[in-house]
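Removed from the display is one protein chain of the complex; every other protein chain stays in position.
In this document, chain identifiers A, B and C correspond to the written order of the chains, with residue numbering beginning at 1 in each.
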Amino acid sequence: MRETKSGYEIFRQKTHIIIYGTNTVAGRLFDLILLGLILLSVLLVMLETVKGFDIKYHNQLILLEWIITIFFSIEYVLRIICIDKPKRYIFSFYGIIDLLAILPMYLSYFLAGSNLFVIIRALRLLRLFKILNHPHFSGQSLQLRNSLIASRGKIVAFMYFILISCILIGSLMYVVEGKESGFTSIPISIYWCIVTLTTVGFGDITPVTPLGQFIASLVMIMGYGIIAVPTGIVTAEIAKSEFKRGQDSKQKHCMNCGKDNHGDDAKFCYNCGDELDKNS
Amino acid sequence: MRETKSGYEIFRQKTHIIIYGTNTVAGRLFDLILLGLILLSVLLVMLETVKGFDIKYHNQLILLEWIITIFFSIEYVLRIICIDKPKRYIFSFYGIIDLLAILPMYLSYFLAGSNLFVIIRALRLLRLFKILNHPHFSGQSLQLRNSLIASRGKIVAFMYFILISCILIGSLMYVVEGKESGFTSIPISIYWCIVTLTTVGFGDITPVTPLGQFIASLVMIMGYGIIAVPTGIVTAEIAKSEFKRGQDSKQKHCMNCGKDNHGDDAKFCYNCGDELDKNS
Amino acid sequence: MRETKSGYEIFRQKTHIIIYGTNTVAGRLFDLILLGLILLSVLLVMLETVKGFDIKYHNQLILLEWIITIFFSIEYVLRIICIDKPKRYIFSFYGIIDLLAILPMYLSYFLAGSNLFVIIRALRLLRLFKILNHPHFSGQSLQLRNSLIASRGKIVAFMYFILISCILIGSLMYVVEGKESGFTSIPISIYWCIVTLTTVGFGDITPVTPLGQFIASLVMIMGYGIIAVPTGIVTAEIAKSEFKRGQDSKQKHCMNCGKDNHGDDAKFCYNCGDELDKNS
Partner (left out) sequence: MRETKSGYEIFRQKTHIIIYGTNTVAGRLFDLILLGLILLSVLLVMLETVKGFDIKYHNQLILLEWIITIFFSIEYVLRIICIDKPKRYIFSFYGIIDLLAILPMYLSYFLAGSNLFVIIRALRLLRLFKILNHPHFSGQSLQLRNSLIASRGKIVAFMYFILISCILIGSLMYVVEGKESGFTSIPISIYWCIVTLTTVGFGDITPVTPLGQFIASLVMIMGYGIIAVPTGIVTAEIAKSEFKRGQDSKQKHCMNCGKDNHGDDAKFCYNCGDELDKNS
């Protein structure tokens, strides 16, 4: 005999569908409202730091932030209640972010200014990727992620090498430029070197001596050339994974002669002329 | 018995050939003059905003702009008259641009300054692609466009991720740098972060504290590294489409069913099973 | 009966070997001295514009320049004399450069300051490529050049599109930013837009209004994204030509079964086991 579910159990199930479901209307609507509130909340924190705006609307900003924080708190509690293994959610990436997104506001009650850390809510915007779990889209994201992970080793080795170069070039520039032109210490010179090598070029520190400008020119040309390296690494990885995907989706197997690389729409084996897809 | 065409009908046909034709001498000449006038018109609006020039030649500039506007108006009316389905033209991309290109000048009669929007005529320069409908050229444009469309999904996902990073880094820099060095609000700090991450580096806002400069260095190295990602995505797409095109041109042709994309070493048509290369 | 050559003819032949030859010791030495003199001459013109240096050594600089110019003049005359078809040399790319490299100095006799154009001698440095006509090196140069030529069409289309975007964005920024912050005319705004879109970012003109900074952010992200396009085009072309070269050099043909894609060091056909290279 099946027990009838308690009202609490029914409430849990319904909430679960709304909060965690992404395929029902209610679930989608909830996700959209949530994303909207996250965005609004991030905007509010940003506006709070704009002086002219904060002076005029300080109270309204704080009020709105509190309303959103309370909504997020209820959502957090509901997420824990309506899931079967709450610990798994609480200690997951999104669970920790969700908690960190509400804590600063409560902390600001005791510690003025800590509400600024509400900006961590921006990380909740990553939920969009969860909502958009369209197979095509998530397949592309996954491919991109795998390519980046595959090229990680080479890029770290490259960055390490760049860093050592920056220390040496920075020290050289410190010696060459002296202290008149902004190169006041080796750390500052290294900062300048990174600014230059990455082709950012703020211009807050610039060489003024001819020799300094000559070395700077070499650094720039070097930076211009080596930007090719990470790009080349990542591109090659992406191209490889593209290529693999292309191959994987296309292959058909001939039962007669065993040839594999038939086209997408092949009906007969190109090698022996036997019909493909007889049994499948 | 075939009816003789009215004079109006003949005029319509001739105009159609001149305005829409791209293969006749008259059509080509018309297109060239049109492009020249569009360029001239765009130049005139630009020069009008250069103070020293405007003061000297204001009347001449306005006169020339009116002449071109009237020419464009006549052209617009003729385009509607001489086409069989005027609605399709009016609501097409080029039709709307053509209308928007003449409206601001008439509006400026009532609303001073609105003639600045004549600059929208620059969009008419896109017509060049229509004029140059050489198969080789338009094939390459199409290939480029398809590659960009194919990589759209990945690039949007990437940009979204970058934006979230910029919000977080911008807020961090706002906290670290304080308000002395230009990081006066979170939106400004986010603006700085985008300027830095994209390696533009205006230098209007730069970090001055050691910690700020350290974080900035990390942002720059990150930006330098991740420029590889969109580049890698687009390059892989272009390479893939290049590769496909390359394959297509090498393909064998089946005399029996007409299919083209057989492999290099195919002996039988994969579609109908007929032997390939019988006569060749 | 063979006629004995006149002394002039012998002189012509010897000069020809020294000036045009690149494989003899004398020819190589001449080329090296020539390159050295070109470099020295370019350096001299550069130094002449450095005030502090010019004041001190003006006379020595001018003297040295005259000596080099006279040497180049003699070389130019000899090049014409000792070649069989002087007209072909005179009107060739290098012939015109060689003439332009000596004219400004003589002109400066009549027209003060025109000796600055001696800098055109820098183009003579391109001769290095002629001297280094090592097959490996020139093969790579050729491959690079072909790749760039092959991608020309797509890059021009892309640049045209970017230019139209810059006109529209520049005008928008002119309207948005007003005239307080450096966006004083549409041409200046377009200049700013190019500076920003190419991620150069001088910082001489920067947006100050929130809306202007927002649009600027979009432009930068756009610029950061579309740098991928020319890179992708060129990379795909180079990769294609690399791939082709790789294929061309490797292919071996099996006389028995006709298979083509055997490895570099294959002795037997992988398909039928027949010996390769039987007759060749």
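Observations on the structure shown:
Assume a residue touches a chain if its C-beta (ideal position, glycine included) is under 8 Å from a C-beta of that chain, and two chains touch if they have at least 3 such contacts.
Everything quoted here is computed from the prediction, not taken from an experiment.
Touching the chain that is not shown, out of C:Ile62, C:Leu103, C:Leu123 or C:Met222: C:Leu123 (per the contact rule at the top).
Listed for subunit A, the residues touching the missing chain in the whole complex are 153-154, 157-158, 160-161, 164, 167-168, 171, 174-175, 184-187, 190, 196, 199-203, 206, 210, 213-214, 216-217, 220-221, 223-225, 227-229, 231-233, 235-237, 239-240, 259-261.
Remark: the residues of subunit C touching the chain excluded from display are 42, 45-47, 49-51, 116, 119-120, 122-123, 125-126, 128-129, 136-137, 140-141, 143-144, 147-148, 155, 159, 162, 187-188, 190-191, 194-195, 197-204, 227, 230-235, 237-239, 242-243, 246, 261-263, 265-273, 275-276. Although one chain is not drawn, its touching partners on subunit B can still be listed: residues 199-203, 231, 235.
Operating definition for what follows: only the chains that are shown with their structure count from here on.
Taking shared numbers over all numbers used, the subunit A to subunit B interface scores under half, which places it in the different class. Subunit B has its Cα centroid 29 Å from the Cα centroid of subunit A. Taking each chain's centre as the average of its CA atoms, subunit A and subunit C sit 41 Å apart.
Shown for subunit A are the residues that touch two or more other chains, namely 199-203, 231, 235.
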